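Handing you this structure, nothing more for now.
Yeah, one chain of the complex is gone here, protein chain that is, but the others are all in their spots.
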Amino acid sequence: MSEFEQIPQSLSYWQDVRARFFANKISILGLVMLVLLIFIGIIGPFISGWKYDELGPDILSAPFQKGHWFGTDDLGRDLFTRVTYGIRLSLTVAIIVTIISVFVGVTLGGLAGYFGGWIDTLISRFIDTWQVIPFVLIGFAIITVFGSSFWVIVAALVFTGWYSTTRLFRASVMQVKSLEYVEAARATGATTKRIILRHIGPNAIPPIIVVLAFSVAGAILSESVYAFLGVGFREPTPSLGVMISGSRNFLTEKPFVFFIPGSVLVLLTLSIVLIGDGLRDALDPKLRGVK
Amino acid sequence: MSQPLLHIDDLYVHFNTSDGVVQAINGASLTLNPGEIVGLVGESGSGKSVTAMSILGLVPKPPAIYPKGRILWKGIDLLTTPDRELREIRGGEISMIFQDPMTSLNPVYTIGHQISEMIRVHSRISAKTAKLRSIEMLDLVGMPNPAQRIDDYPHQFSGGMRQRAMIAMALSCSPELLIADEPTTALDVTIQAQILEILEKSARELNVSVLLITHDLGVVAGICDRVAVMYGGRIVEEAPVDDLFERPLMPYTWGLMRSIPQMDKVSTKRLYTIPGSPPVMSRPPKGCAFAPRCEFVIDRCHTEVPQLIEYAPHRMVRCHRVSEPDFIAVLA
Amino acid sequence: MFTYTIKRLLQSLIVVWAAVTLMFALFFIIPGDPISLKSGEKSLPPGILANITAKYGLDQPTYVQYFRFWGHLFKGDLGYSYKNDKSVNTILHDGLSTSARLLFWGALLQLIIALTVGLTSAIKRGSLGDRIGTIFTVGIQGIPVFVSGLLAQYLFGVLPFQMHWDWLNFFKPWPQSWTAGVIPTDSWKGIILPALVVAVVDAAFIARMLRSSLLEVLRADYIRTAFAKGLSARRVWFHHALRNAMIPVVTVYGTSLIAIFGVAVQTEKVFSLPGMGSTIADSALSQDAPVVLGLAIVVIAFGAVVNLVVDLSYALIDPRIKIDSKAVH
Partner (left out) sequence: MSEPLLKVVNLEKKFPIQRGFLKRTVGQIHAVDGVSFEIGHGETLGLVGESGCGKSTTARLILRLLDPTSGEIFFNGKEIHTLSRQEIRKERKDMQIVFQDPYASLNPRMTIRQIVAEPLIVHGLANDDADPAVDEMIELCGLSREFGNRYPHEFSGGQRQRVGIARALITRPKLVVLDEPVSALDVSVQAQILNLLDDLREKFDFSYLFVAHDLSVVSHISTRVAVMYLGKIVEIGSREEIFDNPHHPYTKALISAVPLANPKQERIRKTTRIVLTGDVPSPANPPSGCRFRTRCWKAQEVCATSEPALLKIGNSYVACHFPEM
């Protein structure tokens, strides 16, 4: 049968996704950037020879002088050590926040999407309400009431991020649920568990992965914004937002104090956004088979 | 004999895609005379819609490229006509209706606005006159209460009524040719009967030529004067409608006609089947596009593309074996 | 359209009520302690303590406080600061004009940038400009507003000052002692830089959205119909494609107008503008709950109005919405 000869080599969905992700130069750039930043974040504190809160005699010394690769801040602390700690802190907080947000999103979104009815109405209206509150206000409110400890900040970030994951997962489940192959699976006599695990789950996951990436980037940004405004982490915690906030007074004379943590923060979020963008294209079933 | 209205001359249309070059049309030729209703029949991917859209220059370039061929409209090559002149021909001399009346009308404007817009682009008349003309056209295609319904939006109409509005719009500037691309495929059979009746009646009344593109041989049999069959990007057979159905000469046409279940000859006999699937046009067969599925294939079919030859007056066929008397006897 | 407007208005009121209640609950589950704010660390005699508690109504049960709170709200009274004796209305009044100017220009610039970039990159899709635009619009999403604000100060203040590029300097006269960028906001040139910073982040996002929405609409059947009618490309683009492409964009623009407040807070801090945003951030910092709550209510109400306007303009763009709602009644 000659018609079968035209069929190209068979790839599973994930093989195909991987191939398409790695065919995209920009997403590879993002991945390389992120890996480098994580690597620096892990080893940096061990190789710099300074502690992040260690006050030194050299105040605002320029990069590559007196044993400070990135120079020192106004208290003489080593910027390289602080920035590498900053990467660790940003990523740790962002990953914890994302895990909790996705957990909340998958649970609430899944409930609303799969069962519909009054559960869906309730959850959807709650999200509508939540949406008219600008995200900084939620953080302000929580931090006003509870102060700014690590877990309060995490909670504030979850409260700013949960509804977008919920909304997206709800839409995703509803879309997959209405697909004909799910009905086909029901028609074969498959159990609800099997339908969720084999048919709905695997097909609702791709959008979650994209949300995951953007949620991490969003949490890093929000954390730094809270820190910058003084309602997040505070001195001497080496958050990138704290460092940038402290650099404002030296913008004229010692701009590197701003540019170093600033560019690290930008590169960190940018690399994740680029990966997320690449993932979105690679996971899009409409683009499947397109090289 | 007078000049043909439309003459498509050895047209090639290719698409540059990420999957390679898709050779949608590989040398299609077709002639249309004034007042004629011609059917262009083919399955999905045969290139029939691309041919139709190429006439009006509606295929986006890129990805489309035109390596070869001409589309002569009253002697002018539409492929090289500058955009400004082409725009006057579009809608003014040649107009088109599409398969899906649900999506072919802009959802944010009223039907009246969309018809008047077309009229006013092609003639210098006032908005008021254009509106009156729109109502007149809707009345012609059998829309009830056209004066009121003209201010309704497309989503307030049924599929059949939208297709009527599309026909009214297409005929509003008195074109000489109407291209109908699968005009009834998305409609129910009782609505299809309405639309075909209106299409034929208004075309004959206004003396408009029609190029009717469809996959349904029944639709073609009902209203066409002449039929061209397309397969794998080429016209494989062209004949007056009675001749084609009575005595198909190309194995594809022959097979197609025997593979459709016939309601008037109720029988549980097995249908004739053409094996395999239509060709993938990014990797078309080297010789005759139908060769891999053909029951009567000979070696030459795989290596050499047959020419479209005039087998008898007005009967064009593209098949290597058409000159063998025995072969013709088998098909009959 | 009238019934639709009324229905949407009622919905907005319910949402505002719910959001304000949510904020109220957050603040008064664990009431902020005005006493310690007023007195510092000193312990007060019980009589004075009771007076202060009564002044802020904190001796009442929560539901009484809640109803009083709404009662005051209806009279337009947003409460009193714990920290100083100013009313929240006065505090609001002080910051409102600066913030309003910033947000107005920011939102306007945002729309202009988004439309220009989105449209041109869709029309010239695949061109070098489009590709640069795409990289730029993706990249900008990775830059927090306070960083771009400081960067703007450096590029349009510090650098021109040091290099004597006066034409590029937005900060004339150069401040005697540079702390944060103090910018003369009363001039047109003064507000444009912070407004640009406010505008640019979401403008990039909306531009991307508009681009993909336009490209999708251009594949629609009715666009093909429009070309087949003999319309010019310009007419098809602006009359037929743009209006349909705006339908999803309007929603995003609405959310971005709500989020713009968060952007404004950062911008005001970076440029040391005396607006509502800085006030609310500082009040949060000093745990001055009534001020945060009072200003938050104003912001939420603003957000609800924006949502309402967006929904109504949505109905104006897309006739399917208002007509469907009419069909039900």
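Miscellaneous remarks
Here the chain labels run A, B and C in written order, and each chain numbers its own residues starting at 1.
Methods note: contacts are C-beta pairs under 8 Å (C-beta built on N, C-alpha and C of every residue); 3 or more make two chains touch, one makes a residue touch a chain.
Everything numeric here is computed off the predicted structure, so don't read it as measured data.
Considering the full assembly, B:188 is the residue among B:188, B:205 or B:310 that touches the omitted chain. Touching the chain that is not shown, out of A:190, A:209 or A:267: A:190 (per the contact rule at the top). Contact with the undisplayed chain is limited, among B:85, B:151, B:205 or B:242, to B:242.
Seen across the whole complex, the unshown chain contacts subunit A at 1, 3-4, 7-8, 10-13, 121, 125, 179-181, 183-191, 194, 198-199, 202-203, 285, 288-289.
Even with one chain removed from view, subunit B keeps its contact list with that chain: residues 43-44, 158, 160-161, 188-194, 196-197, 215-222, 241-242, 245, 255-257, 259-264, 266-268, 270-275, 277-278, 293.
Here, only the chains that are shown with their structure count from here on.
Residue numbers of subunit C whose C-beta contacts span two or more other chains: none are found. Considering their complex, residues 220-222, 224-233, 240, 243-244, 317-320, 323 of subunit C touch subunit B.
Within the complex formed with subunit C, the residues of subunit B that make contact are 53, 56, 58, 83, 87-92, 95-96, 98, 100, 103-109, 117-118, 121-122, 153, 155-156, 166, 169.
Contact residues of subunit C toward subunit A in the complex are 15-16, 18-19, 22-23, 26-27, 29-30, 32, 135, 138-139, 141-147, 150-151, 153-154, 158, 161-162, 178-181, 255, 258-262, 265-266, 269-270, 280-281, 283-285, 287-289, 292-293, 296, 299-300, 303-304, 307.
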